[in-house]
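What you see is the complex with one protein chain gone and the rest in place.
As written, the chain order gives the labels A, B and C, with residue 1 at the start of each chain.
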Amino acid sequence: MSIQVKFFASLREQLQIDEIQIQADQAGTVMQVWQQATNSQAIPANLLCAINMEYVGLEHAVVDGDEVAFFPPVTGG
Amino acid sequence: MSIQVKFFASLREQLQIDEIQIQADQAGTVMQVWQQATNSQAIPANLLCAINMEYVGLEHAVVDGDEVAFFPPVTGG
Amino acid sequence: MVVQIRNEPFDAYAEVQIMQDSLEQQGKFGATSVFVGTMRDFNEDESVQSMFLEHYPGMTEKYLTQISQQAKQNWPIIDSLIIHRVGQIEPGDSIVLVAVWAAHRAAAYDANRYLMEELKSRAPFWKKEQLNDGQRWVEKNTPS
Partner (left out) sequence: MVVQIRNEPFDAYAEVQIMQDSLEQQGKFGATSVFVGTMRDFNEDESVQSMFLEHYPGMTEKYLTQISQQAKQNWPIIDSLIIHRVGQIEPGDSIVLVAVWAAHRAAAYDANRYLMEELKSRAPFWKKEQLNDGQRWVEKNTPS
């Protein structure tokens, strides 16, 4: 299973990861994607997550080919 | 006592009076101005009144030199 | 704070830009709320050819100035602009423009809507519509 993982804004700078592709043997959750992609760093307060550009929670299931994104609270407008 | 009286919009057309100056011997109310200016025609529902370009009620006192205006509900904007 | 009554068509968005460029507090406003009322070519299921907008000269300006001052007291706004057409108006013409500049959006939105609701409910303007088969006074404005 191959998952594309993206980080944005202050989170991208803190983790020093822009984008990473991870491989997993079995289906998992967004939380497990975070742990694998960040080497189990602590989850920031107010972390936002999306799968394929739709907001989801940390317990949401991830399937092969998904794009998972992590980012801080948004500040547009 | 001299009072300038103005009528607007549909009311002006119905009464066929644009503007009229009336004389009165003693102080009165907006209601009395209406009666004198219109020969005591019935007061329309939703009649609006102003003295010197400020909204007032029919019982408001009128003094010499006032401009009194009568008009229907407003429909600007 | 600007209030204007116009006898001729005006370009609403150009007017907003002109006033904005003249504001002293450049860099201070983060939020601008603009409302434009435009003449439609139908009303109450009837086609409307044109419209005559009558007003009470003097009282309209006085009233619109009062509500502009009230808006400035009620909300932290930087400036406001009201332009209202009178006279003969064609479909597609701008009838009314209300613009409010503020640091933040809540004040801009709230003050703009306050000005429009006060204008609609109390400013002494009256519309007479020219229909295919005659004319009629618009009897009242909708409350919101």
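Quick note on the criterion: contacts are C-beta pairs under 8 Å (C-beta built on N, C-alpha and C of every residue); 3 or more make two chains touch, one makes a residue touch a chain.
Because the structure is a prediction, the values reported are computed rather than measured.
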Check the whole complex and report which displayed chains the hidden chain contacts. A, C
Quickly run down the residues of chain C that touch the omitted chain. 13-14, 16-17, 26-42, 91-92, 103-106, 108-109, 113, 116, 120, 142, 144
Touch rule applied to chain A and the missing chain gives residues 6, 8-10, 46, 48, 50, 53-55, 69, 71-77
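Assume only the chains that are shown with their structure count from here on.
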Centre-to-centre distance between chain C and chain A (centres being mean Cα positions), rounded to whole Å: 48
Distance from chain B to chain A - Cα centre to Cα centre, in angstrom: 72
Would you pick out the residues of chain A that each touch at least 2 other chains? none
Which chain C residues reach two or more other chains? none
